[in-house]
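Heads up, the thing below is written out as structure tokens.
A protein chain is absent from this complex, but the other protein chains hold their places.
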Amino acid sequence: MTEYVGQSMPRYNGIGQVTGTARYVDDIQFPGMLYVKVLRSPVHKGTIRNLDLSAVAKTTGVAGVLTADDIPGQNAYGFYGDSQVFNPKQPRFKGEPIAAVVAVDEDTAMEALAKAKLDIEEQTPVFDMFEALKPNAPLVRPGTANNLFEYAPGKTTFVIKLGDIEKGFQEADHVIEGTYKEGMQDHCPMEPHVSVARIDDADRLEIYTHSQCLNVHLGFLCPVFNLPQSKINYIGGRCGGGFGGKNDIHCDHIAGLAALKFRKPVKFRFTRKEDLAYSTKRGPWVFEYKTGFKSDGRIVASHIREFHDSGAYTGLSPYCIEKCGMFASGPYAVPNILVEAQVIYTNKPVSSSMRGFAVLNGQVAMETQMSRIAEQLGLDPWELRFINAWRDGDMGASRYVVQGAGAIEAMRKCAELAGIQLPAKLMEMNSRRR
Amino acid sequence: MKHVLSFTLNGAPVDALVQATDTLLDVLREKIGLTGTKRGCDTGNCGACTVLIDNEPVNACLTIALTVTGKTVTTVEGLVEGSELHPLQKAFHEHGASQCGFCTSGMLMAAKALLDKHPQPSRSAIVEFMSGNLCRCGTYLEVIEAIQAVAGGK
Amino acid sequence: MKDVGYFAPSEIGETLKLLADYGAQATVLAGGTDLVPKINCYELKPENLLYIGRLGLDYIKEKDGKLVLGAATSTAQIAANELVQKKATALAQAAYRSGGAATKTIATVGGNVANASPGADLACALLAMDAEIALASVRGTRSVAIKDFFTGRGETVRRPDELLLEIHIPIPKGKTVFWKLGRRKAKTLSVANTSVHLLMDGKKCVEARIALGAMAPTLLRCTQAEALIKGQTLDITAAEECAARAVADSAPIDDQRASAWYRKKAGQALVVCALAQAADINN
Partner (left out) sequence: MKKKGVGMSCVLHPTGNKGAGDPSQAAIQLKPDGTFTLVTGAVDLGQGSSTILRQFAADELGVPIENITVNNSAGNAAPVTMGSFASRVTLIDPHAVKLAAEDLKAQICKWAAAQFGVNPDDVTFADNKVAVKNDPAKSLTMAEVGAGVFNSPALMIGTGAWYPAPFTAHDPETGAMPSVGAVSFGACYLELEVDTETGVVDILKLVQAWEVGKAVNPLMCKMQIGGGLSIGLGYALSEECWPHAPSMDFVPEVLGDYFIPTFADYPLENERAVAEVPHPMGVKGAKGFSEGSSTAPIPAIIAALHDALGVWITEIPVTPEVILRALGARG
């Protein structure tokens, strides 16, 4: 019988992509469908004194408005449960949803939104992580003592320890320190965020979604709608590019609320501006690396401090600093590791997952340290990596035992492809044993 | 006030009742219901809405619908001749020139316009002509391969 | 958007009458590459759209030592036109690099000029060639030198009842080049762009025109820098001094594409490259 695993074959669901028949969420239209536009905070940080939507609601062609009061369940969702569907009191980032209008078309919705009377007191925002750490910095999250994520009361630093970091640096012949700044990136998929919702023939809330994780998001949505999974038909499976951006809910909750309130099919889609400026992002990082190594190139100590800018809400940032820390010393056997990591809030869009998911950021910093080490020792950069690369049985930072190590095999294939003749002593190495 | 728009779409005459500020993209997707052409940015930056007007590649999101009165418009739905996929569609599918597929219809229409003008384009000519079509999944290398395969008559 | 008027006249006379009647209430639409994004993003709600695509204003002719372009001539037509490539090289280069294939099909040279962006590629090349802008209205026609056409960011001397009809380019006697620097290799607005016309007599520069874009509220003619090299031998050091002078007269801004500091640095390097190419200096 032919073996299919290992064979190249074209995309199973690909024909529809080259004929234009593949259906994406924005392609879905129902007769009498209404459209949603969101009233977004015009300021980076502020307190709403009053919001009058009466003129909005009375505009011809408007079915009505949506506010936090329309949420049957809790106005909270997300991996750490602190994201808000609407923020009626103290917006924390420019563009944060405050309320929404539902109308016959988007033009009408925009005209109506222009009539909203928003009385908001603008406050001084904080954008830079290290400004946010200063004692008198503006507080991003109302009612908290500082701008740091707390694992437990008073515990704002996540730590990973392996071996003995002091002993490691004593053994080291050399040390290289480096500070690395990495910016904020947007997923920028070609498909902006969008959601279609309606009440189906079994009186269930039916949502057409491009979510990357249907079950996780269903778990977030049920408490918002105060509905059991049996009352929601959450239909997804295709997405016009996710890259982590669609690991967070941007439209499903608001479209769902609109369908529940007005009992009509509803579409809520982001404009490209909303997608680019207000959706979740890969958050900025600052790393402080200190790497101790022997004259023959072996890495003996790796002290890493991570500072991760989470933006206005928690998103997935604690999970990010943890996963980054576990792999931030690279695919290398380092006996002594100390990772100290913090999540810092600022008045910026929310940091969450994006392709590479924090591990990318650590690898960029570690590989730059490795390149600097090779330069300082006058060692061939390939050789430095071959020497330190994991072998089966080596232990990673969080005490995981490495199985199926393959850094050497990857480098050998890359060198071969690049036409680089590696010296014999490297060619003899493999990842099975040192 | 509404205006009547009449033009030829994929070989057949169509009429639609449109506003003056409706774009060809709005009309194709929301009035006529051909949703193969995609809306990625509405500002002419991504190329996902590329269609052909009188066989020239155009951003449908930048084209006021009424300006295509009396012209011929070709969209991705017009590429299939009978039951036979267009050579570009077959090549895109087989060379993996489509991952999420959202930019693919725009890529196909630009590629068709390119090959209509230059049947044997060089790699740099393909890159220059196609550079208005963005793809975040990064299918650029496979799109080039697929176009070269069709140009080479493979 | 509801109740927006639409006119698509097929006669120039009819068009001018409409412009006279509606003036600022009639927004001229040719390619729409600058105008339609503003409509789509709710930044502009026109009263009426006046489509000029049916007037046949897309032609490129040579007449009395000038290239005459219809205002609705598309960027793609200009990039592919041999006459322009040979006799107004910089304009063909600017057209070639100004955007993606789809936008180049519809973007027009008249729109590029009328939109008056400080970083407009085609207008930058036209400025280096001392082009003239032919305007028409019910009151008659007039010709404005492009160096006097721009009055501010997005503002020109065109009156609301005037139609930008044609662009006249005195065929340059010397060599013209166009250089552009964006934030990526294609499909990018200009962080800085420059176009240079040099008439050389061996190593000596007889005539020089330098245009600089995205470095001030309007496109700049760097007359001071031109004066430095006119009548002088032009070698790489002279080119560098001239470029420094050109940039000194500019007033770039910080924006999301680049900082003023960077624009000055990169703009200067760009002018040197353009001068070197136009004068066949290989550095």
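Per-chain residue numbering starts at 1, and chain names A, B and C are given in the order in which the chains are listed.
Convention: a residue touches a chain if its C-beta (ideal position, glycine included) is under 8 Å from a C-beta of that chain, and two chains touch if they have at least 3 such contacts.
Not measured: the values here are computed from a predicted model.
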Touching partners, among the displayed chains, of the absent chain: A, B, C
Contact with the hidden chain (one of A:Gly64, A:Pro88 or A:Gly406): A:Gly406
Sole residue of A:Gly46, A:Gly244 or A:Gly315 that reaches the chain not shown, by the stated touch rule: A:Gly244
Option from A:Tyr35, A:Phe158 or A:Phe270 whose C-beta touches the chain left out: A:Phe158
Residues of chain A in contact with the chain not shown: 1, 3-14, 127-128, 151-152, 158-162, 178-186, 188, 206, 211-216, 229-230, 232-244, 246-247, 272-273, 276-277, 281-282, 284, 322-323, 325-327, 330-331, 339, 348-349, 353-357, 359-360, 363-364, 366-368, 370-372, 375, 381-382, 385, 389, 396-407, 409-415, 417-418, 420, 431
Interface with the unshown chain - residue positions in chain C: 37, 181, 183-189, 254-262, 265-266, 268-270, 272
Those residues of chain B which, in the complete complex, touch the missing chain: 40-41, 43, 45-46, 96, 98-101, 126-128, 130-144
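Definition applied: only the chains that are shown with their structure count from here on.
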Chain contact graph, described as a line, ring, star, complete graph or other shape: complete
Euclidean distance of C-alpha centroids - chain A vs chain C, Å: 42
Inter-chain centre distance, chain A versus chain B - centres from mean C-alpha coordinates, in Å: 32
Two or more partner chains touched - positions in chain C: 1-2, 41
Contacts with two or more other chains, residues of chain B listed in rising order: 42-43, 45, 134
Residue ranges of chain B touching chain C (in the complex, touch as defined): 1, 3, 19-21, 23, 42-45, 47, 50, 53, 56-59, 61-64, 66-67, 69, 110, 113-114, 127-134
Complex contacts: residues of chain A adjacent to chain C: 107, 110, 271, 273
Partner chain B, residues of chain A touching it in the complex: 10-11, 14-24, 26-27, 29, 187-192, 239-243, 271-272
